[in-house]
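Just one protein chain is left out here, and the rest sit where they should.
Letters are used for the chains, namely A and B, taken in the order the chains are written, and counting of residues starts over at 1 for each.
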Amino acid sequence: MKKLNLKSMKKQTREQLFTYTVIIVVYIVVQLLIAAGSMSSLMQGLLVPMCTYSIVAIGLNLCVGYLGELSIGHAGFMCVGAFTGALCTKLLEGTITNKVLLLICALLVGTVVAALFGFLIGIPVLRLKGDYLAIVTLAFGEIIKNIINVLYIAKDTDGFHFAITNGNAIKLSDEGMWLINGAKGISRIPHLSSFTAGIILILVSLFVVYNLVNSRSGRAIMAIRDNRIAAESVGINITKFKLMAFTISAAIAGAGGVLYAHNLSTVTATPANFGYNMSIMILVFVVLGGMGNFRGSIIAAALLTLLPEVLRELKDYRMLIYAIVLIAMMLFNWAPKCIEWRQKIVTRLKKNTGKGAA
Amino acid sequence: MNFLSYLINGISLGSVYAIIALGYTMVYGIAKMLNFAHGDVIMVGCYVTFLTMSRQGWHPLPAVLLSMVVCTALGITIEKIAYKPLRRAIPLAVLITAIGVSYFLQNAALLIFGADTKSFTSVVTLPALKLADGALTISGTTIVTVVACIVIMVALSLFIKKTKAGQAMLAVSEDKDAAQLMGVNVNATISLTFAIGSGLAAIAGVLFCSAYPTLTPYTGSMPGIKAFTAAVFGGIGSIPGALIGGILLGIIEILGRAYISSQLSDAIVFAVLIIVLLVKPTGILGKKMQEKV
Partner (left out) sequence: MKKFMSVLLATAMVATCLAGCGQKSEGASQAAGTEAAGASTDGAVFKIGSIGPTTGDAAIYGQAVMNAAQIAVDEINAAGGINGYQVAFKYEDDQADAEKSVNAYNSLKDWGMQILMGSVTTTACIAVTDKTAEDGMFQLTPSASSTDVIINDNVFQACFTDPNQGTASAQYIADNGLATKVAVIYDSSSVYSSGIEATFVEEAQAKGLEVVAEESFTADSKTDFSTQLQKAQSAGAELVFLPIYYTEASIILTQANGMGYAPTFFGVDGIDGILGVENFDTSLAEGVVLLTPFAADAADEATQSFVAKYKEAYGETPNQFAADAYDAIYVIKAAAEKAGATPDMSVSDLGAALTAVMPEISVDGLTGVGMTWKATGEVSKAPKAVVIKDGAYVAM
């Protein structure tokens, strides 16, 4: 029994190493291309968003794929991470001049606060099941977005000022600075995100989730997913492990949010970037990439972020084509008939190559 | 008096949510999938009515009937192409495909009808009801919407209880495989559900646009998500639940806006939803699922 475990462990380690290597190879290839000047501005600009969405997709995959709970509120955690991270940067900008250090601080703050939100929201939410759980996560995401839109925080010589729903209540002295200005959100955020930071963050997130799912806790989490009652009967503390996975998932989404905020000079909470639309988009990455398959999430996130941009030549038709491709990819990946057909093709290919070798 | 008129506004908004939620809940009950494209089918229905009624000058009745036919056909087509092949796949896969269909419909409408806002003429010609010397006004559209909502709900309930096809739907929603063994044509039943749901979407769309008369390619997405919330609120899968959920959601939205803060009205609606679901985890009229070991 032990031997078998060891063997399977080894296989998993091999898989993980393979993933890390592929990411690093992609990173090196991209850097070489940039150095050679053969990468367009568009592609260079897309690198950080691709990393951002990959990270959030990894986070959500932990929740959907391993914990087996559907969340359509992960954009809310991204939002929390983005705003707290950016806030941290704005406050520390004067005292810390090193950009890397500044980003690390923002990441820490954003991740921790997002984790805290994940924990607090997780306590009530995880009592629910299935689509009810999904709608409650959606509700929390929308509440976060709504509150941030009417939140005013400013700083001047008298200290901090807070107001909700009415920014006019804050009268600032001349040196005063708006930190969060209602719907205007946070502006003038220093540009700290880079492709390197994004790749490192992907690797770190992968490291965290791989270690989690292959640990004792990870097996407990999967046991809960597969059969909650059986898991409970063998003494697994359901609440604890569910909360653990959900919190880590939220934290990773928060880290993605920090990266998002520091890639743009302004961050606002709109339905397009932190609303349910984004949550669903991330869910699309996860399902398309395969549930519980982190590598798949990264590939799906990168491909689907890239797709509308490379289709720019099609002008007004590009979003239509994007929708068609999305449907086609889902059918190709998930329809039982397609899966059968694909397997047939693969076996035929294998036969052919086998013959060729012989 | 103010309270009463807020309440009427709430019921008016709520009954529109309810009528959209009926479509969601029916499809969910039988196919166990969240049809995110439902809101966009509504939008298509509105455009059909707009084109025939406002541009061609048709009478509202044939215009609405045509839009029902178009929506039903659209619903069946979507189901055949995008959902049916995934019937044996995991439920999430269908959800994502539904989102793809939703994007498709929005962008197709954008290309065909353009982005500019259209003003929808109300199909309801009933005069407004004035009570208490004009201090309270109930618009004709509100009356028609509430009545339509109740009629549809009763008709649907009767259809499911009394007809063979309705019984088949019930059977499929309980247990797909067992229903198949009993000789129920599962595929046809699901297609029928989509057809009815989409036909209802056309009515919902026309009433929605009559009450709130602007029409853009994105008209359907927001009420769609609100109606989905309403359906869950009332207990998804339950037809009277959709009605109650929709109307309660409308009332909470309006009262929250009136008495707490209009800036925070979205947050208030969702906060109430969360509290209700925590107290009653399957919605107001939801069935409690027995867990099997």
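Assume a residue touches a chain if its C-beta (ideal position, glycine included) is under 8 Å from a C-beta of that chain, and two chains touch if they have at least 3 such contacts.
This structure is a prediction, so every number in the text was calculated from the model and none was measured.
Considering the intact complex, the chain excluded from display touches A, B. Looking at B:60, B:91, B:213 or B:281, the residue that reaches the missing chain in the full complex is B:213.
Interface note for the absent chain: among A:123, A:200, A:229 or A:346, the touching residue is A:346. Within the set B:139, B:189 or B:238, the residue that contacts the chain not displayed is B:139. Although one chain is not drawn, its touching partners on chain B can still be listed: residues 2, 5-6, 9, 12-13, 50, 54, 107, 110, 114-121, 128, 134, 137, 139, 208, 211-214, 216-218, 222-223, 253-254, 257-258, 262-263, 265-266. Residues of chain A in contact with the chain left out of this view: 15, 18, 22, 26, 29-30, 33, 38-46, 49, 142, 146, 149-150, 165-168, 182-185, 187-188, 191, 260, 263-273, 275, 290, 293, 295-296, 299, 302-303, 306, 309-310, 312-313, 315-316, 318-319, 343, 346.
In the analysis below, only the chains that are shown with their structure count from here on.
Taking each chain's centre as the average of its CA atoms, chain A and chain B sit 31 Å apart.
Residues 28, 34, 36, 82, 85-86, 88-90, 92-93, 95-97, 99-101, 103-104, 107-108, 110-111, 225, 228-229, 232, 236, 261, 263-264, 266-267, 270-271, 273-274, 277-278, 281-283, 291, 293 of chain B are the ones touching chain A in the complex. The touching residues of chain A, when paired with chain B in their complex, are 64, 70, 124, 127-129, 131-132, 135-136, 138-140, 142-143, 145-147, 150, 165, 228-230, 276, 280, 283-284, 287-288, 291, 316-317, 319-320, 322-324, 326-327, 330-331, 333-338.
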